[in-house]
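Heads up, one of the protein chains got dropped from this complex, but the rest are sitting where they should.
The first chain written gets the first letter, and so on, giving A and B; residue counts start at 1 in each chain.
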Amino acid sequence: MNPERAAACERSIAAPLPATSSSPEKPRRGEIRIADVIKIYGSEANGIRAVDKCTFDVPAGKITVVVGPSGCGKTTLLNAIAGFHSITSGTIHLDGKVLCGAGRPKAEPGPDRIVVFQNGALFPWKTIIENVAFGPIVQGRLTRRQAFDQARTMLAEAGLRNLESNYPGEISSGMRRRVEITRALMNDPKVLLLDEPYRALDSLTKSVMHEALLETFDRNQVTIFFITHDLEEAIFLGHRVVIMTTRPCRPKKVLTVDIPHPRDYSVLTAKRFREYLDETAAAVHEEALKAFAAGERER
Amino acid sequence: MELEPTYAAAQANLAPRKASATIPDSADHASRLEVAAYRVSQWLRSPRPYLMLVGFVLFLGFWYLAVEVWKLPRFSQMPGPTAVISEWLSPDPTYGLSIYSPEYYQHIWVSWRRVSIAFILATAMGVPLGLLLGWSQRFKEYVFPVFELLRPIPPLAWVPLAIIMFQGSETPIIFLTFLASFYATTLNTMLGVESIDVSFIRAAYCLGAKRQQVFWHVIVPGAMPFIFTGLQISVGVAWFSLVAAEMVSGQYGLGYLINTSYTMVQYPTMVIGMFTLGVVGYLTSAGVRLLGNYMMQWRARELAIGGER
Partner (left out) sequence: MAEVGDRASQAMRIISSTKFWRGALAIAIFIALWETASRADISRVPPPTAVAVTFKELMADPSYWFSWYLSTQRVFAGFIAAMLVGIPLGLGMAVSRAFYGTVFPVFEVLRPIPPLAWVPASIIFWPTQELSIVFVTFLGAFYAVVINVIGGAQAIDTRYYQAARSMGSSSWDIFRRIILPGTLPSVMVGATVGIGIAWAVVVAAEMISGGGSAGSMGGAKGGGLGFFIWNSYVGGSYTQIVVGMISIGIAGYISSALLRKLGELVTPWLREQ
């Protein structure tokens, strides 16, 4: 990693809390308020209650990580925010405006809240650059040439320029994830919704991905809503960690991680990190046991 | 000063090998030829070609022995391989049909023409219909039941009705061939659309695409692999129906040839007809497959690298 960033990381670990980000101020956007959201699949009487009176905030310009056992309903929340599912009751606000709620149970998917999917959703039949340029082109914001130019710049920024004319099937999954994030960022979204994006990667690749994500975040300051089952990943990445109960999910514990950004892997051995882990591991483990006993299956 | 990305070093190892800009294109071509030559030499070194040889020898050998040497009673009327091959290759064939006679090619051409017309029509109608059926739930609810109602009726059961409905002798045959092909194509296309991972569709909507754009950018390319598999099946089914239709009505064509040579007790010609059918059928199927590979470069490359699904 480059020496400037390494130095910045060292400084931030040693710095007293709280510290604000070292990047220039951008107008804060992407604040999500989830209020009393309930989601029942099927009928009231004998449906599956995935989310039960869930309330928490996703602050703008920060990384919020939701941790919980498999099948607990966290993806349902993400899908509701993204506009793929409706909610049964409650409200979700985005930057003060109602995203979905009474009278409008389902939001419309759109480029202000872009999802990065668990198994990756780069279009296999388009080249990398066609994928990345896809958003602005279909929205009609840019011409093909303009979009390609911007795509090239963003790919270069992320260190992925060589891959431009490859197909997704030809590159590694780690690369694909990063391309997908780049594709999302091309559209300047308010919120980036990440649905366990690194679940299928090995831990070595994962650590590289984490640093890549943090670096991207430092550059863009986009609000990130991240779902995972991995507590260490959550504390390492997030400003705020929300620990969910098993199905039906609601916040069990909310942790504010006061380790300032930019962060690097040395955080993992820092004392403060271990302290946060201590605080939360018991809660997560308790829910994990409940989920196991209930026979929860992976999606 | 250019920002040095953090993972440039890792990237060098992860990025696929590409010919650098300084080496001209011909090097790419040469290496492709080398790869092909290598593969062939590997194939020759494996037991596969020899087993294949053994298989054919056994098959032909058994046929030869059964008819011409042991003269088994069951096989008494069958022509042996020597009779068939010599007839096929003879410049002056006993029954008037060999690779030297223009009639042979006429029959092949007529059959091939019928299949092509029927297949193209079936594809032109079946693919759009299948796409719509897969894409629009409402459309499927209206149209699919009617479709499914007629499907169990084998195409060949339509023969008399086709003869009644259409004038002339060509149209019924093409219609029958078309029917079978059409069903296979439509069904496979529809399945193809339905099997597209919903994440791709969702991703497109997230990125701001409208319904129509999702259809052209995601559904159509995403269903392509299934469509092409369906087309291969469809070609096979087309030949299947064509032969039956030709045997029952019409003039010229390989099916007709087989039937007439049977009635006229010209059995070697009959067998020639059968094998020609097999070869032509195989070639058309392979043609469709190659076209599919060409049009779906991304899939060919993905499979070549042993890519994950």
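Just so we're on the same page, a residue touches a chain if its C-beta (ideal position, glycine included) is under 8 Å from a C-beta of that chain, and two chains touch if they have at least 3 such contacts.
These figures come from a predicted structure and were not determined experimentally.
Remark: the absent chain touches shown chains B in the intact complex.
From the options B:Leu65, B:Leu156 or B:Ile196, the residue with contact to the unseen chain in the full assembly is B:Leu156. Per the touch definition above, the residue from B:Tyr38, B:Phe56, B:Trp70 or B:Tyr105 contacting the chain not shown is B:Phe56.
Annotation: of B:Tyr38, B:Trp70 or B:Tyr142, B:Tyr142 touches the absent chain (contact as defined above).
Listed by residue number, the positions of subunit B touching the unshown chain are 47-48, 51-52, 54-56, 58-59, 74-75, 77-78, 138, 141-146, 149-161, 163-165, 236, 239-240, 242-244, 247-248, 254-255, 258-263, 267, 270-271, 273-275, 277-279, 281-282, 285.
FYI, only the chains that are shown with their structure count from here on.
Between the Cα centres of subunit A and subunit B there is a gap of 45 Å.
Across the complex, subunit A meets subunit B through its residues 1-2, 5, 82-84, 109-111, 113-115, 117, 119-121, 123-126, 134-135, 138-139, 157-160, 162-163, 166-175, 183-184, 187, 208, 211-212, 215.
For subunit B in complex with subunit A, the residues that touch the partner chain are 3-8, 10-11, 14-16, 18, 197, 199-200, 202-210, 213, 217-218, 221-222, 224, 296-299, 301-302, 305, 307-308.
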